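Only one protein chain is missing from this complex, and each of the others stays in its spot.
Naming follows writing order (A, B and C), and every chain is counted from residue 1.
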Amino acid sequence: MIISLKKNTPEAEVQSFIKSLEGLGVEVNRIHGTDYDVFGLVGDTTRVDEKTIRANPYVDEVTRIAAPYKKANRLFHPQDTVVDVAGVKIGGKEKVVMIGGPCSIEGEELTLDIAEKVKAAGGRMLRGGAYKPRTSPYAFQGLGTEGLKYMAEAREKTGLPVVSEMMSADKLPEFEEYVDLIQVGARNMQNFDLLKTLGKTKKPVLLKRGLSNTIEEWIMAAEYIMAGGNENVIMCERGIRTFERYTRNTLDLSVIPILKNKTHLPIVIDPSHGTGDSKLVEAMSLAAIAAGADGLIIEVHQCPKKAWSDGAQSLTPEAFAQVVEKGRKIAQVVGRDI
Amino acid sequence: MIISLKKNTPEAEVQSFIKSLEGLGVEVNRIHGTDYDVFGLVGDTTRVDEKTIRANPYVDEVTRIAAPYKKANRLFHPQDTVVDVAGVKIGGKEKVVMIGGPCSIEGEELTLDIAEKVKAAGGRMLRGGAYKPRTSPYAFQGLGTEGLKYMAEAREKTGLPVVSEMMSADKLPEFEEYVDLIQVGARNMQNFDLLKTLGKTKKPVLLKRGLSNTIEEWIMAAEYIMAGGNENVIMCERGIRTFERYTRNTLDLSVIPILKNKTHLPIVIDPSHGTGDSKLVEAMSLAAIAAGADGLIIEVHQCPKKAWSDGAQSLTPEAFAQVVEKGRKIAQVVGRDI
Amino acid sequence: MIISLKKNTPEAEVQSFIKSLEGLGVEVNRIHGTDYDVFGLVGDTTRVDEKTIRANPYVDEVTRIAAPYKKANRLFHPQDTVVDVAGVKIGGKEKVVMIGGPCSIEGEELTLDIAEKVKAAGGRMLRGGAYKPRTSPYAFQGLGTEGLKYMAEAREKTGLPVVSEMMSADKLPEFEEYVDLIQVGARNMQNFDLLKTLGKTKKPVLLKRGLSNTIEEWIMAAEYIMAGGNENVIMCERGIRTFERYTRNTLDLSVIPILKNKTHLPIVIDPSHGTGDSKLVEAMSLAAIAAGADGLIIEVHQCPKKAWSDGAQSLTPEAFAQVVEKGRKIAQVVGRDI
Partner (left out) sequence: MIISLKKNTPEAEVQSFIKSLEGLGVEVNRIHGTDYDVFGLVGDTTRVDEKTIRANPYVDEVTRIAAPYKKANRLFHPQDTVVDVAGVKIGGKEKVVMIGGPCSIEGEELTLDIAEKVKAAGGRMLRGGAYKPRTSPYAFQGLGTEGLKYMAEAREKTGLPVVSEMMSADKLPEFEEYVDLIQVGARNMQNFDLLKTLGKTKKPVLLKRGLSNTIEEWIMAAEYIMAGGNENVIMCERGIRTFERYTRNTLDLSVIPILKNKTHLPIVIDPSHGTGDSKLVEAMSLAAIAAGADGLIIEVHQCPKKAWSDGAQSLTPEAFAQVVEKGRKIAQVVGRDI
């Protein structure tokens, strides 16, 4: 950590400042600059609070050199983490995992049917929402426990592990019972109580990036879960908010090589929410695989225009099968498979 | 709601589309355009789901004319709502309410002391964090229940109602016991489970705007609480995320006249988080009052550079007193008082 | 165009409003809504000014249904435009064009040398900056005319057409003489005087997207050039500004399928400026080709760490050759070639 003090800070203040820093167990190196005095802190600065230091009125700027995360940091854990989701491996050099399914779980039959279609098309995991985060209190909020049960049933029939979003900590027991991969939605990425709760389970977590969060904040959210004891975290990019009005979100594929560099966790791309438009899903799926994604999570519905939610971004099972097929060829070019 | 269909949509599809809309209980008016066919929906469109309509591949664009909120809408509730927080009235033509206190509650004595100083300076409510949303799992997470108890004690001694942030639904009982105004933090603005829980209490809620949320999404979050039965909602602007790097957030004061136009709820401004820099707090406080704010919530600490969190943005009690004094004169110019 | 008037607008005002619209040559259809009156305009609304209509105090909302661009619009020009840059064809089903070269032109020898290396690696066009848009007035501003001459020389030797940025209208004559493809930089995307000037030449234009512009604004900038008479416009995505701090920009690859849908113009991707980090260039290049890009423009330098500008994002000639090679295989999967 680098700290600069303002020109003309009284020397007594400087000395008391250095002492307070040394009290935190770090070594302080001073550089006399032209317009500022600069201090370099050496040692474990993870626990030094930037904001407290900024509170000193003589402080001009504080810069962190070392990343604020440890467990998620590639620097201290150079090998890729491979997460095992009920037998399906994701990350490292494993096959790219295709995850398909409806936005909302709509009923028993439809769920079983779509699970079979996803599997037939080459999907290896089933997605589906039982609890839905909706902007309006008047919109359909999901089937809840009933929906999770249909998913568990679909897993029985097809063998596909299932992923679904958990919106509050008190639902953990039923997610541990019915679900194989627990999703944290974009709007809950910094719901720290939820993250702490997920640190206590061993179920893998699919952590979606918040709509306007930086990659560092996103890794810090993973760090929350890992610090609690659960290292089975999979990162999921689902589009960020930008000024663009032709799409609901802007899918940021640069996170793939960036995360590979900063962390050892697997990375999955959601081109359905990431664009909000089924016409764009195939192109973005192929691009994600070319960039090195470890998996894709795609909305698939028997009849998109009759879906209870998000039909505009759902693929038909046939379109999904085509993405898998073309994606496999791309994967092979970059040394992977599907 | 206005829907446009693509050029060359088969007439049979158009008819089936109209029928499905009429099935939702709205009247459909058709306009034959040059490049598009346009349909105007008349009636209660609050429950018509935009996304479902967009799923129809023939649909080109969907535009909502009426706002998606009812209970928070000024159109249907023209008088200002005045919220009563344990005797302190906020909103309408009531006095501008000054709320002061530390970012984090740090101990019994400090809390009692700061409460007295806030009161002496002209503050009418005490703020303080007992549960802290922190980006890092390694940072101080707040004193919890103990902190709330100190606040309740400070209320006993000074008569100031207290406001504190609640981060998860299971804490409602203790907030109902110790706190007068329950704060929803920016990162939880779309934690819909938390909002639903707050719809069931009668305690007033201070709803902070999310870092990158639109005003409509913010009002929809208020609508969640109100739809649950709790109409005591106060909106709180605390700065939005922008590209600026000289400040932590960009305080958006235009929300004051906009909210006054769109909704009847009171609006409070938080210039401390809104700028992250104590040097900017006075100027932004005066500006907020000039623009018509119903209250201000400001961080005040005996010794900002020793604060456990966010000292960089805290005022001393003396600086807070000066803001109150200057603010009062501004308030009088715009027909209010402090 | 759809216009809604506020509840309780006096009928006389409504009638005068309708009359003024009809005076603009469009047909007006009225729908009586519950809370609003809505008017649908039929006919050529390109020249109807939204802002003028909003100035009417009774107007609540204005929504454009038809896109505001004509010449760039895929709707009126369904075939792909193929632009011929001094013999190199770009767009449609043509080969993906690889463009390489230094950020800044640094001297005669280095320019000739890099041109040969770019060509040997599979590049088909040479890029290089002679006039540099620099944030600081104290930074190197480019070699100017001298730089353009070195590029023209390199073209003589290698046969590669050259592309360079033009920053002001008065430089058109020398760009017409020395350059084959005139680049409009991101910061000048809405320098309308420059766009008008480029409408008067026949040289192809590479139009970079502004840092925070929407796709519609970007297409409107192309429309400026096309409306002036020059239809040889190539769109170039070079990253947008977001909240991310790990990269200089966020490369938005979703523009590829979106532009293909909205317009008939070719689309080129710049992963060098788009990420600002050479470690990310290969992954994003392959992704861009997988998504359907018509070309890539990549910074290549003999010795990136000695480059006069932007070395951090430059590839060595060897790394560029590898991108071409892998890119070719990806191109073949999506029905193209390099």
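Quick notes on this one:
By definition in this document, a residue touches a chain if its C-beta (ideal position, glycine included) is under 8 Å from a C-beta of that chain, and two chains touch if they have at least 3 such contacts.
This one's a predicted model, so the numbers in the text were calculated from it and none came from an experiment.
Only one residue in the set C:Glu176, C:Asp193, C:Glu318 or C:Asp337 touches the chain that does not appear here, and it is C:Asp193.
When the full complex is taken into account, the listed residue touching the unshown chain is C:Glu223, out of C:Asp37, C:Asp180 or C:Glu223. Across B:Ala66, B:Ile240, B:Leu265 or B:Val300, the single residue that touches the chain missing here is B:Ile240.
In the full complex, chain A makes contact with the omitted chain through residues 2, 4, 7, 29, 31-36, 38, 40, 42-44, 60-61, 63, 65-66, 75, 241, 243.
Residue-level contact of chain C with the missing chain is found at 46-47, 49, 51-52, 54-57, 68, 133-140, 167-170, 187-188, 190-194, 196, 211-212, 217, 220, 223-224, 227-228, 241, 304-312, 314.
Residues of chain B in touch with the missing chain: 212-216, 240, 242-247, 250-254, 256-258, 261-262, 274-275, 279-280, 283-284, 286-292, 326, 329-330, 333-334.
We take it that only the chains that are shown with their structure count from here on.
Taken as a graph of touching chains, this assembly is complete, with every chain in contact with every other. With centres computed from CA atoms alone, A is the chain lying nearest the middle of all the protein shown. Once the centre of each chain is set as its mean CA position, chain A and chain B turn out to be 27 Å apart. Annotation: 31 Å between the Cα-based centres of chain A and chain C.
Inter-chain spacing, taken between the CA centroids of chain B and chain C, is 39 Å. Chain contacts: chain A has residues 212 touching two or more partner chains.
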